[in-house]
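One protein chain is absent from this view; the other protein chains keep their places.
Labels run A and B following the written order; every chain starts at residue 1.
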Amino acid sequence: MNLRKIIPLLVFAVLFAFLFRGLSLKPRVIPSVLIDKPMPQTVLPALMVSEISKTGIGFSTDQITAKGGLVLVNFYASWCPPCRIEHPALLRLQKLGYKIYGIAYKDKPEDAQNFVDNLGNPYVNIGVDLKGKAGVDWGVYAVPETFVILNGRVIYKHFGVIHEQDMEDIEALLDKAKTSQQEKK
Amino acid sequence: MIVEYGHLAVALALSLALVQAIIPMFGAYHGNVRLMRLARPVAIGQLLFVSFSFGALIYAYLGSDFSVVNIVKNSHSLKPLLYKISGLWSNHEGSLLLWALIIALFGALVAIFGRGLPLSLQSRVLSIQAMIGVGFYLFLLTTSNPFLRIFPFPDEGRGLNPLLQDPGLAFHPPFLYLGYVGLSVSFSFAVAALIEGKVDAAWARWVRPWALLAWVFLTIGIVLGSWWAYYELGWGGWWAWDPVENASFMPWLVCTALIHSAIVVEKRETLKSWTILLALTAFSFSLLGTFIVRSGVLTSVHAFATDPERGIFILGFLGAVIGGSLLLYALRVDKIEKGSIFAPISRETGLLINNLLLCTGVAVVFFGTLYPLLLDAMTGDKISVGAPFFNKTFVPLMMPLIFIMGFAIQLNWKRADIKAVASRLKFIFGASVLAAVMIFYTMDTDNFMAALWFGLGLWLVLATFADLFKRIGLGKSGNLLNKIKRQPRATWGMFFGHLGFAIAVLGMTGTSNLSQEFQNIMARGQKIDIGGYEVTFEGAKAEVGANYTAVRGLFTVREGGEILTKLEPATRTYITPYQSTTEAALYTALRGDLFIVISEEQEILIDTKKTSVFGVRIYHKFMQVWLWIGMIIMVVGGLFSLSDRRFRIGVPLKSLFAKKNKIRAGE
Partner (left out) sequence: MKIIFRTILFVFLMGFITPIAYSEIFDPDKLKDEVLEEKSQEIMKKLRCLVCQNQSIVDSDAGHAKDLRNIVRQRVKAGDNEGQILDYMTSRYGDWVLLQPPFMAATALLWLSPIILLAFGVFIILRHQKKLKKISAPQNLSQDEQDQLKKILDQKNNLEEE
């Protein structure tokens, strides 16, 4: 058969395959470029001077890296409705024994404080990112966003609300990270 | 109850469409005249049922019947009448019903005006038209039912996005769909021609008006959308190379290529299989565009609320229609006779180069639009292909197109004398180069491209006039008025089509390269100079509208100390749904638009005094109006061409009546 005649059909067949594949892709989720890289150096003032941080530092990547281990970093804001939806999931992760650091993203400190006072505080400590500068350093563009850190390196980023159905995935990921960490020891 | 009848009418239209799809095709295959004759009344019946269904939904919208999900989501009892109606097609389900209506409408038009066509061709065209319709009816009845009720129902609707409450955008979708769906007729003609294995001058004469009609509608639809984006979004942008914009631009480009290549088929009976392929591609791009807008595979500013289930349906439909037609093309294209040859320098070659450049342009836009998806699917990398890419790739491709346009319109068919044409155009060429050089030296040095584009635009304007003068025979003896009258409408079609394009090119060049902007806060009494105007901010006041509150600013525009006009831009805050929109104020002059946008009040400290200021954006959009004028002239050109005696859709009908009358008169 003459090739010229079937070129249009072939082009369309390839296109069709791609479009079909495209239906299951998520164009709005931009993968983090920080994966497998050390956390971007960040030091943020504490939302409240708590028992743990009398220094006034709420979030310090150097401290987290020095301590090592598995840590979650959650960007949240009181003005973001999805963060409210996500909150119970964070509390559950806390109950399971995970360390979660909060970063109050572009939020008034008193509002960010009220948020955890009213809904419960899943965080070890909370840093204040008043202008969103740290958020940009971390490649955050729509809160909530949650990073999983292992020994100071970013291993995963969850974009948007951690839903019930995401919990299994995230727990599996955390378990895997934990075991690999233990193996190393 | 009327809503349920409307739903039922869609089901009945589906059954008629099935009849229309199968029986006439069967009849045409067996040469059974009675079966073929069935196509016409059924096509008209199908239109009646869909119209009823559409009317039922409009009726429910007008009565704000909030027991219908679609109306709850897209309407509000306080909305003005026009936007209650346009709410219908502002969403996926309703716009799909509009699609189905237009498909049936074009089917009925072919049935009514196509009586001069050979019966077998007409039956096949109508049958294919109905097959496309079947897909849309099934879509309406399965995943996208606009007549769905809810219970218990709310007292009030959620309203229509206030950005969409605008006359420009109210009429944008219907025109765009008339264009998209209008291309289905040329598609059906092409498929029918493949089945019959016959493409000749007559076929081209039949298919060209439908392609032209679709082209006119598409152009109007795109212009309305662009115009809306220009003044409603408040950034003065008229084209952003967004995937959804590209989705409407690609069929337009292919359709432009089609109406040109169909001329070659008509005059010289060559480029036949290419023209068939273009007719198939043009409608394929319409469907692809629909898929892009509604499936959410690409991120876009304008996308409908998306749903993967719909995506799968449209993709399946796409596969059947496009895949099926291209398979038919592969199998049957050999049946179409090879065309006659032409010399390397001839009108045919000119049109072939036009097609080559337009289609390369389409391919580049298409590839660029889909590239993020292709890359994501292959490697998982996410990239953006934004306006700068298209400006650097598509736009340069149009440069040789414009240059050759100026020449090609003067070339003869079959074999042309390039020396004669060149000597006719040498002064025009010199003038354009001179103009470009002059413009270049009065501008910043990095604006070389702008100068080149101005030169090209001017070249095309002058060459188009030169061609017209030659056709009329200016400077030769004879009554000029008579000579003008004697020109066929097609000449005027080409003249206005090309002239409009040239003027639009000048406008695009001006507004893209030489616009100025001012973005800052302004306090009362402050003045700025922009684009040769002096603009004074006189203050602002609060306003309360029917379903919004607003801040309205007052600006005085002076030129040389004289007051030209007062402009009152506003920013509105709507209550349902909560959203703010900018109402830009425009002062339009041939030299450029003054475009002012105001945002909300803020208080800042100036010299320790609290002062009330407003965020203000003022643009001088150089030669912006040329773009709109050019586009309107292009549409006028399309209409002239459409009214040419050879192409007039009603011609076969008229001659039919004439014949009947003759018979009646006993001749």
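To be clear about the criterion, a contact is a pair of C-beta atoms (placed from the backbone, for glycine too) under 8 Å apart; a residue touches a chain by one contact, two chains touch by 3 or more.
The structure displayed is predicted, hence computed values, not measured ones.
Since one chain is left out of the picture, which of the remaining chains does it touch in the full complex?
A, B
So one chain is hidden, and I want to know which residue out of B:62, B:472, B:523 or B:575 touches that hidden chain in the complete assembly.
Going through B:62, B:472, B:523 or B:575 one by one, B:523 is the residue touching the chain not shown.
Out of B:386, B:430, B:478 or B:545, point to the residue that touches the absent chain in the complete complex.
Residue touching the absent chain, from the options given: B:386.
Just one of B:78, B:163 or B:364 touches the chain that is missing; which is it?
Among B:78, B:163 or B:364, only B:364 touches the chain that is not shown.
Using the document's contact rule, name the residues of chain A that touch the chain not shown here.
Within chain A, the residues that touch the unshown chain are 4, 28, 30-34, 40, 106, 131-133, 135-139, 141-142.
Given the full complex, what residues of chain B touch the hidden partner chain?
235, 237, 240, 242-243, 299-301, 338-341, 352, 356-357, 359-360, 363-364, 367-368, 371, 375, 379, 381-389, 392-394, 396-397, 435, 438-439, 442-444, 447, 458, 461, 465, 506, 514, 516-518, 520-523, 526-532, 590-591, 599, 604, 606, 611, 613, 623
Going forward, only the chains that are shown with their structure count from here on.
Which whole number of Å gives the spacing of the CA centres of chain A and chain B?
43
Provide the residue numbers of chain A that touch chain B in the complex, in ascending order.
1-2, 5-6, 8-9, 12-13, 15-16, 18-25, 27-28, 30-31
With touch defined as at the start, can you tell me which chain B residues reach chain A in the complex?
Residue positions touching the partner: 277, 280-281, 284, 291, 295-299, 308, 311-312, 315, 318-319, 322-323, 326-327, 329-330, 333-334, 370, 372-374, 376-377, 380, 382.
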